[in-house]
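A single protein chain has been omitted; all remaining protein chains appear in their positions.
By written order: A, B and C. Residues from 1 in each chain.
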């Protein structure tokens, strides 16, 4: 069993991105699931290409994309990705789509195929600050989640996928904005991956 | 040309619902579009039944549903409704769906078919506090919007539809929560309806 | 009877300051109180000098300073000003005090001498979004309020004084931040000044 976990590089004014810091710090295996790590660029087009190419080569059982949602106060498990891009700032390749569809022929949205409710229960059982989110925004994070689920659906793959947003970290020094220590992010991702592993095994038994 | 505009009755701890207060105060015609008003119950099932029945009888050119989103600080134009119900409190009929689909066979989501971007531009031109929202939540408001758009799509109707959320009003006295005066809500709905009328006429010319 | 009402000029990234826009739009008399208007620079030292000089010349019965508190969602009536300056950005003269006292020998704080509770009651009776605030921050607004009350106390004047913070307006286009239309600000200042007038008259009768 293996899981592909992705994080993003820094964007906008920030010098670090906790999504990659937390992913990069993960062990190479958690319980008995192999953890493959991939750094994605915060760029609408390249993130999709890199992600699809890696899934196609690695054929993981699950894909967990991790991003930054500055201003949120808890780790959020995303429920849905929408076919919509509307960027407040240019991405790292200078692209800034406005009021656009991500896939002209794609459906309006996809629900995460990760066991979202089970992940939340596991995080709450560990007293970690986590919540369900009904919007992944309209920037590169939502686009990556949509294109991940669109690809898995189009290719008819059994791989499950989803997205998790992390808050700012204290070291990013966004005054008057919520933040969580990176150690909490790392612990959170560990619990999530362990729960996904558990879910995959149960599914196999069915 | 006619538009059906709906508001909800009070729910939870509140004694009033500004969505119906603001709708109820609308003139019977704005510019030259006829305004039909409908009070919906804050109830997952009955709101759908009443709405569908009224659309079927009245055959309006547009449907604008209005609801309350306590805690938000601006009027929000909803972009998308999702096939998901997860109620924090029981609705006015005592139902409290958890982690459920609204329509087992329906798509994950529908985008509003109202001209969302034009509405926002018009509101900003009038210096009114309005924003695009990417989530209508998972309570009766989202359910009503989803079922409206699901019905219009299934019936292949040319009617356009969408949803607008209003903040608390000061008279609701939710301490430490944002609010907007009802007069601003009324002015906002007027601008929205006028813009929808304008859009419908241009569309007809095409 | 006369009241001196002040607003500030724009600072930081903003091109306008609703505090001066709203003050500038006031009538020259409200009920039977004369309204004197004064534009203050968003500058720690000059705002104090100008304000003190104007009070000394005009000898008003009340002083109402108005400022901008970006991010707040309601008009806030300030309860207290503290002897502390800690500027996140330079003021309009390039000064940026950090962790400093405003007056080395002054007390830690002054309470507003305006009838704060009566102002709130009047605003709520008019269904306007208003709240009591327990902190005016540590920038020019708090400094102006502290120095106003410090001056009135040191000079043993009967003049009453206080401070009101206004939210962003929609025209300022601070995305994802609360805002209130300027018309609401103007209406709010009108109710406040009328209530202060009423209070001054009752006081005189005593």
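Details
Please note the rule applied: a contact is a pair of C-beta atoms (placed from the backbone, for glycine too) under 8 Å apart; a residue touches a chain by one contact, two chains touch by 3 or more.
Not measured: the values here are computed from a predicted model.
Interface note for the absent chain: among A:22, A:69, A:102 or A:184, the touching residue is A:184.
For the chain missing from the display, the contacting residue among C:4, C:40, C:82 or C:102 is C:82, taking the whole complex into account.
For the chain missing from the display, the contacting residue among C:24, C:93 or C:117 is C:117, taking the whole complex into account. The chain not shown here is touched by just one of C:109, C:157 or C:183, and that residue is C:109. Chain C meets the missing chain through residues 79-80, 82-84, 86, 99, 107-111, 117, 132, 134-135, 137-138. The chain not shown here touches chain A at positions 73-74, 124, 127-131, 169-171, 173, 175-182, 184.
To be clear about the criterion, only the chains that are shown with their structure count from here on.
Two copies of one sequence, chain A and chain B, touch each other mainly through matching residues, since over half of the numbers at the interface are common to both. Averaged C-alpha coordinates put the centre of chain A at 45 Å from the centre of chain C.
One inter-chain figure worth recording: chain A and chain B are separated by 31 Å, centre to centre, where each centre is the mean of the chain's CA atoms.
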